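A protein chain is absent from this complex, but the other protein chains hold their places.
The block that comes next holds subunit A.
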Amino acid sequence: MALTHTRGSEAERSASLPDAVPEAVPDRPVAHSAVVAGLEPVAPTDAEAPSAVRTRRWTARPLGVGVVGLWLSVIVLLPLAALAATSLEGGAGGFVAAVSEPGARAALWVTVWVSAVVAVLNAVMGTLIAWVLVRDEFPGKRVVNALIDLPFALPTIVASIVLLSLYGPSSPVGIHLNATQPGLLVALAFVTLPFVVRSVQPVLLELDRDVEEAAASLGASNRTTFRRVVLPTLAPAILGGAGLAFARAIGEYGSVVLIGGNIPKKTQVASQYIQQQVETDQPVNAAAVSVVLLLIAFATLFVLRWAAGRGRAREVSS
């Protein structure tokens, strides 16, 4: 085990700080818990503060931290740094020129637009499905509940093939979405289905039904109760799930590669444009659009985190 004692004052200090310990768990972004949430959603395990008796802090050996840091750098950071460097090979002007090429602009626009529609669709349908799964009873509910996770378990290329078999050229119902924007929409809705359902479900389970009854007994209609009582409580979870779905959708490739058709300026999404630029040996274009895609994803996740933090703060203060 790569553990040893620290010596000196910093150790005592951090041990005496009450908030020094479990910070990593609340920090855990929603992204992960939503991605891997099992079938029965569990509230994130709140780490109990380790016993206050401990006076000596344990800390990772510098060597261990060094190895871990090196590993993460080589696998994650250096590739991204090389990407950023390539995107700036032609200077800031080159970057702007690469991103504002008509093909690049169109691909980014299609990506963001379709992803936004998918996020909204998920917000509505995901909440509805979560509601039915929590508040309704019907035979086979457990199977349906398990089915929700299927898109996460299914490889994206399989999702593409699966959707093509129903909505593709040999569709048995005569619906041809191949190489159309609705086709993109269906593919992205498929792969992002679990996000909102799995983030709303646990909140709905914990929702205090007394408040709803109180609202009803005070004469509020169902619509009013939902709008004024239920929805505000669910809103952070819905937004969080929809945001994750958006972030996932803008980078999606496998599920749209077959059904999207890759028609420039119509159904070509950013990831397909990037691949095309690599294949035609235009690395700066590919890198620049990649960086834009990354920035959109980071911005989305940052806003989500900030909103979640604000929500928590409000909860604490109220």
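Just so it is clear, contacts are C-beta pairs under 8 Å (C-beta built on N, C-alpha and C of every residue); 3 or more make two chains touch, one makes a residue touch a chain; residues count from 1.
Criterion: contacts and distances are computed from a predicted model.
> For the chain not present in this complex, what protein name does its UniProt entry give, out of "Acyl-CoA dehydrogenase", "Sulfate ABC transporter permease subunit CysW", "VWFA domain-containing protein" or "Amidohydrolase"?
Answer from the UniProt record of the missing subunit chain: "Sulfate ABC transporter permease subunit CysW".
> For the chain left out of this view, which of A:Ala123, A:Val186 or A:Val203 touches it?
Only one listed residue reaches the unshown chain, and that is A:Val186.
> Just name the one of A:Val96, A:Val144, A:Ile263 or A:Ala313 that touches the chain not displayed here.
Missing-chain contact among the listed residues: A:Val144.
> Residues on subunit A that touch the omitted chain in the whole complex?
Counting only subunit A, the missing chain is touched by 1-3, 6, 10-11, 14, 22, 24-25, 27-29, 31-32, 35-36, 38-40, 42, 44-45, 47-48, 50-51, 54, 57-60, 62, 64-65, 67-69, 71-72, 75-80, 82-83, 85-86, 125, 128-129, 131-133, 135-136, 138, 144, 146-151, 153-158, 161-167, 170, 172, 186, 189-190, 193, 209, 212-213, 215-216, 222, 225-226, 229-230, 247, 250-254, 257-258, 270-272, 274-275, 278, 283, 286-287, 290, 293-294, 297-298, 301.
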